[in-house]
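Worksheet: one structure, shown below.
Of the protein chains in this complex, one is absent; all others appear in place.
Each chain carries a letter (A and B) given by its place in the written order, and its residues are counted from 1.
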Amino acid sequence: MMKTMGCCASICQCFFEYSTPKILVIRSFKVGTLNRITQALVIAYVIGYVCVLNKGYQDTDAVLSSVTTKVKGIALTNTSDLGLRIWDVADYVIPPQEESSFFVLTNLLITLNQTQSHCPEVPKTGFDCTSDRDCKAGSRDTRGNGVQTGKCVKYSAVDKTCEVLAWCPLELDKEPPNPPMLADAENFTVLIKNSIRYPKFNFNKRNILPYVNKTYLEQCVFNRITDPDCPIFRLKDMVTEANEDFQTMAVHGGVMGVQIRWECDLDMPSSWCVPRYTFRRLDNKDPVNNVAPGYNFRFAKYYKNGNNEETRTLIKGFGIRFDVMVFGQAGKFNIVPTLLNVGAGLALLGLVTVVCDWIVLTCMTKKNIYNEQKYSYVDDFQLLSNETP
Amino acid sequence: MMKTMGCCASICQCFFEYSTPKILVIRSFKVGTLNRITQALVIAYVIGYVCVLNKGYQDTDAVLSSVTTKVKGIALTNTSDLGLRIWDVADYVIPPQEESSFFVLTNLLITLNQTQSHCPEVPKTGFDCTSDRDCKAGSRDTRGNGVQTGKCVKYSAVDKTCEVLAWCPLELDKEPPNPPMLADAENFTVLIKNSIRYPKFNFNKRNILPYVNKTYLEQCVFNRITDPDCPIFRLKDMVTEANEDFQTMAVHGGVMGVQIRWECDLDMPSSWCVPRYTFRRLDNKDPVNNVAPGYNFRFAKYYKNGNNEETRTLIKGFGIRFDVMVFGQAGKFNIVPTLLNVGAGLALLGLVTVVCDWIVLTCMTKKNIYNEQKYSYVDDFQLLSNETP
Partner (left out) sequence: MMKTMGCCASICQCFFEYSTPKILVIRSFKVGTLNRITQALVIAYVIGYVCVLNKGYQDTDAVLSSVTTKVKGIALTNTSDLGLRIWDVADYVIPPQEESSFFVLTNLLITLNQTQSHCPEVPKTGFDCTSDRDCKAGSRDTRGNGVQTGKCVKYSAVDKTCEVLAWCPLELDKEPPNPPMLADAENFTVLIKNSIRYPKFNFNKRNILPYVNKTYLEQCVFNRITDPDCPIFRLKDMVTEANEDFQTMAVHGGVMGVQIRWECDLDMPSSWCVPRYTFRRLDNKDPVNNVAPGYNFRFAKYYKNGNNEETRTLIKGFGIRFDVMVFGQAGKFNIVPTLLNVGAGLALLGLVTVVCDWIVLTCMTKKNIYNEQKYSYVDDFQLLSNETP
């Protein structure tokens, strides 16, 4: 019959064929229930977990962010070195601007009027001496403050140490003042302006929300309950939210993370996409396996005296660095991840048949009937010639 | 028959079995056409959209980037405070180096010769007074510039304000000059050197492309049409590309995003992987719900006068911060995402059968014939004992 048709007709016939598997329907309370339950589980998983909870139907994008900060506040210190002194933002924010972090000085060790000259090293193992023979000219120890001249000189009435060429007088190796000098820093406020962008979805937003007006911004301070959308933060509040004590942290300094999370479902109104602020201490305060605990760095202000000689004021500044970390992802419906998940879900439905078949064909009492109906055999083995019906 | 064989033979037989579903082929114009169209749709989707457009066969990696910048240019200002003055790169880039952004000073309010001393507060609500009783010694208002001494002193012929300990004279709370002082900044150029890396594919590239030579680099300026590969940008051009006016933006400052996008298909020649530059204003210029519009910060230069007293020049610097944002992803053929997508695509082909079966078995005129042929029944229910043929 096939041979009488032309090749073209054969292809046509093939094209208009529809292949569908032959199905054995087993009508049974046990098997049916098992089947439906398994199906329900898989469908519930696909819809409930993948689609609803994990939003598997969405394409996602990572956030691009820009941050500017502006600290405000005045601190007063009273020390024997400096007398009564006011510190304003130009004094305590170092460097004056950074990309997405800011440093607030809270404590300091100051060494005034340093010049390039000779002076005895600070007494420490390795720098003590009794005569010039104990000192090696040109030696520069990484723990030292300068290059040894080879002389052994008096440091105090009792100690003699090697002389060094350095910025003299040397900084004294002592603990920072406690309570911290700029204890007032806890009342400083910082305005954090953050604008974000999800480039894949061409979506922009700022942390100053549209409904917030200028009057409110001029007097508000962030509070998780009463003012959760105010972008002005009191330093102490941020540290307290991270379960730390500001005054304790201020002594040796530290690093705080200001985390701004933008988790946005762009299938929803864009006004639902709001920043969530959390605060966390990033450095380790555990003194056990810690070198140089806290956060400090040295910087200097350079002057020239009347003789055109350079002098400097060395400051070992302890303080809190606030790193503003912006993260989060936006999701928006996209057909590709949807179909990927639906496809995987359908494939899982295939599992149902595998599981049920196994139970039906091995555990049920009528398994022989089912087997006979489900399977037909074509046999190639000579030793088994009459298996097929 | 089975019982006569050993267990081993039984396993062998099982191993060499090949199970294939029994298929009912329906030859029909309607059904066949429906089937082929649905199949074509699914295949077209999988190949066209997933593979070609979304490159579902590629593994992807995010970019690692390093940026250095170098600004060039000279500005001239002429003010009553400073006289004729030249500003070069060491004067207007603050801090002198940053990791992936740079700040160019465009406008400033300068307060010369400040010392730690006493002076009357700037007149503002809360600082006006008529007698000493209106001022509280030790009070430090966040809006104020220092700590009150408790005295009420003359600010001008008519005003009296509370005296403060502060850096005196105080900065005047006035608007920045318009036109901006460093209006010349629009002609500054910046060389942006960016080297990127896709660690997963061990691929490195720079934004100075291989064919670009030194002579060209010494005189070129980026232009989207004539010089799209020149990494030297005129500040005004960048601001103009973001649809902003440089001179207007320069007055209060702002934040510009210099976006470098590296979208690389590493299955293609690596020379096709080139950076795309776009420019966007990142801060909000809308004056409605905005505090501290623009971008400014305070910094100071510290001096010592003849009496070894510290004085400083306070500068409220307005300017444009350029954040260089490097993003993009590279894709390269990888078998895992390919098979993931092919697998999901095949699973979707399974949908075709589901859809066609439903139509064939419920809507077609010959549905009863199809049903009879497709389904066999094994019945467990006592009430239905003669359904199976």
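In this section, contacts are C-beta pairs under 8 Å (C-beta built on N, C-alpha and C of every residue); 3 or more make two chains touch, one makes a residue touch a chain.
Bear in mind that the values here come from a model prediction, so they are computed numbers and not experimental data.
Here one chain is not drawn; of A:124, A:154, A:214 or A:304, the residue touching it is A:304. Contact with the omitted chain, checked across B:25, B:41 or B:268, is made by B:25. Seen across the whole complex, the unshown chain contacts subunit B at 13, 15-31, 64, 66, 68, 70, 72-74, 76, 84-86, 88-91, 93, 95-99, 184, 187, 189, 191, 193, 195, 197, 199, 206, 208-214, 217-218, 301, 303, 305-306, 311, 335-336, 339-340, 342-344, 346-347, 350, 366, 369-370, 373, 376, 381, 383-384, 386-387. Touching the omitted chain from subunit A are residues 1, 5, 13, 16, 21-29, 31-36, 45, 49-50, 54, 56, 94-95, 98-101, 103, 116, 140, 142, 144-147, 165-167, 255, 257, 259, 280, 282-284, 288-292, 295, 297-300, 302-304, 306, 308, 312, 314, 317, 321, 323, 325, 327, 340-341, 343-348, 350-351, 353, 356-357, 360, 373-381, 384, 387.
By definition in this document, only the chains that are shown with their structure count from here on.
Separation between the centroids of subunit A and subunit B, computed from CA atoms only, is 16 Å.
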